[in-house]
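Working notes, beginning with the structure itself.
All protein chains but one are shown in place.
Going by the order they are written in, the chains are A, B, C, D and E; count residues from 1 in each one.
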Amino acid sequence: MSVLHIINKSPYDRSSLDTCLRLAQPDSAILLIEDGIYAVQKNAAAAQKVEQALANHQIYALQPDLEARGINPDNMIDGIALVDYDGFVKLTTDYDKSQSWL
Amino acid sequence: MSVLHIINKSPYDRSSLDTCLRLAQPDSAILLIEDGIYAVQKNAAAAQKVEQALANHQIYALQPDLEARGINPDNMIDGIALVDYDGFVKLTTDYDKSQSWL
Amino acid sequence: MNEGPYTHQASDSAYHFTAAALRAGHEIVRVFFYHDGVNNGTRLSVPPQDDRNVSERWSELANEHGVELILCVAAAQRRGLLDEDEAKRAGKDSNNMAPGFQISGLGQLIDAGIQADRLVVFGD
Amino acid sequence: MNEGPYTHQASDSAYHFTAAALRAGHEIVRVFFYHDGVNNGTRLSVPPQDDRNVSERWSELANEHGVELILCVAAAQRRGLLDEDEAKRAGKDSNNMAPGFQISGLGQLIDAGIQADRLVVFGD
Amino acid sequence: MATKKFLYVNRTAPHGSIYAQESLEVVLIAAAFEQDVSLAFIDDGVYQLMQNQDTSGIGSKNFSPTYKALGDYDVSKIYVEQESLELRGLGKDDLMPLTYEDEDDDWAEKDSIHVVSSKELAEIIDQQDVILNF
Partner (left out) sequence: MATKKFLYVNRTAPHGSIYAQESLEVVLIAAAFEQDVSLAFIDDGVYQLMQNQDTSGIGSKNFSPTYKALGDYDVSKIYVEQESLELRGLGKDDLMPLTYEDEDDDWAEKDSIHVVSSKELAEIIDQQDVILNF
């Protein structure tokens, strides 16, 4: 019964990533979209918790949202996988259900 | 040139109170409205920074917003003053300008 | 779909997701517009020429792929999104709903949750 | 005034503040509606009978106290808020602006900032 | 029609925005569909259940008494995250008492609110079929 957690807000402005990490089961995955993308940045204040989360969760980031925000993929935390909208659709079918942390 | 800082978001969901406290000059005041009201609660995680802020700032809370949210005035941090909408208008004239931390 | 056009990216994300799901051959049971999401259903939007037309893009999905676009009636009434019937019933002199959208009840959201294999929420 | 009616409390707060300022004898130079705030200017809203009518309340302030209510034209066009002239110009078959509201440019916001002794922003 | 497990997740404070109110409207409509319904109140969502909310001063509709009707709609699984309460300096006593009558126990009146740990709530989320977020 694994869950795809979707985060669309910056970890610096909203509590949604923290809450997701507190409530996500170990086999669930996390997809970063829209302003949720900012959680991918290396050497940033939110990086440590994202790196720790990678031990328990697959973490994906939506590439078109990454590009819109001008984040260099080289500055992404290692282990985060990029997907496009087709990949986003596939993730929602790979996991039993999705949970958008609005 | 003193400023009335207006906070309308919960300190648990948004960064606006933290940013305001980082950027408010000692003679400026803070008015809590809408969901900013939740910062008044005693014995809560945000209480310590609000109590510290009271050393440098007058802090006001909008009473109709407090009542809407069911917060008992007895559970308000000591030193926060309640105002109604008339008092809100007066505050904007008492201070030289306002800064809404949207 | 919980937010209106332009102000939040949610409507763009939901559109691109829906288009990709159709490309992949999935059936879209319904797109349900709630909260400010009902504002996607206006036909009066006049975006700048170099910008996308969010409402028209949704209408095209309805037109070309038969995607059901439902605005929640209570949310739409509050926010002033009316079709011809709703406008008449409320005694309003005009209406603003775009082609391809329909007004219906919240039950359509629950029904979609029951019918569909997956439900994805887009919002603020 | 940066947010639409009902979804965020901002429009209620701004209304109560404006009413209180008028009670205190202050002059309101202008209420400028920007971003989703333009959605306050619809006359098609049909809120539940036991709820407030946000748009009508603004219209009353214009009618009874002569308060100038300006919708930013660019923000309004994007979101489908049109008066009769704008609708004609855009080739739209209907319009939805409420009485007491006017459409004008962003310059009116800056002008208000220059003219007024105080400027207060309400938003999300 | 198949019965699915629906979870309504509330993370938003009431009154500052309409999400709480319109979420409650969904839950009441959903009751007619006889699905397995649970509600979760997390983060600022816990404020939705505060006692003594009085909106007369802000002029908007006070929808908070409607939560008390949830029991009549057979919505009796209301999960409130303990960590969210504690962070906000709140306890269960600060929340409205919400009850339902248990038909399997001679219609005894029982508490609908379950204060649960993050760990318990994580498992509840995991067991759902459909998750709606507001």
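FYI, contacts are C-beta pairs under 8 Å (C-beta built on N, C-alpha and C of every residue); 3 or more make two chains touch, one makes a residue touch a chain.
Nothing here was measured: the structure is a model prediction, and the numbers come from that model.
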item: Chains in view that touch the one left out, judged over the entire complex; value: A, B, C, D
item: Absent-chain contact - pick from D:His8, D:His35, D:Arg57 or D:Lys92; value: D:His35
item: Touching residue (missing chain; options D:Leu22, D:Ala62, D:Ala90 or D:Val121); value: D:Val121
item: Positions on chain D where the hidden chain makes contact; value: 2, 34-35, 74-75, 105-107, 109-111, 113-114, 119, 121, 123
item: Contacts of chain B with the absent chain, listed as residue ranges; value: 1-3, 15-16, 19, 22-25, 28, 96-102
item: Chain not shown, touching residues in chain A; value: 8-10, 12-13, 34-35, 38, 41-45, 47, 63-65, 67-72, 75, 84
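One rule holds in what follows: only the chains that are shown with their structure count from here on.
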item: Shortest contact path, chain A to chain D, counted in steps; value: 2
item: Highest C-beta pair count, chain pair; value: C-D
item: Reference chain A; chain at largest CA-centroid distance; value: D
item: Chain centre separation in whole Å, for chain C relative to chain A (CA means); value: 26
item: Euclidean distance of C-alpha centroids - chain B vs chain C, Å; value: 38
item: Junction residues of chain D - those touching two or more other chains; value: 6-7, 9, 13, 16, 48, 51, 124
item: Sites on chain B at which at least two other chains make contact; value: 8, 12-13, 34-35, 64, 84
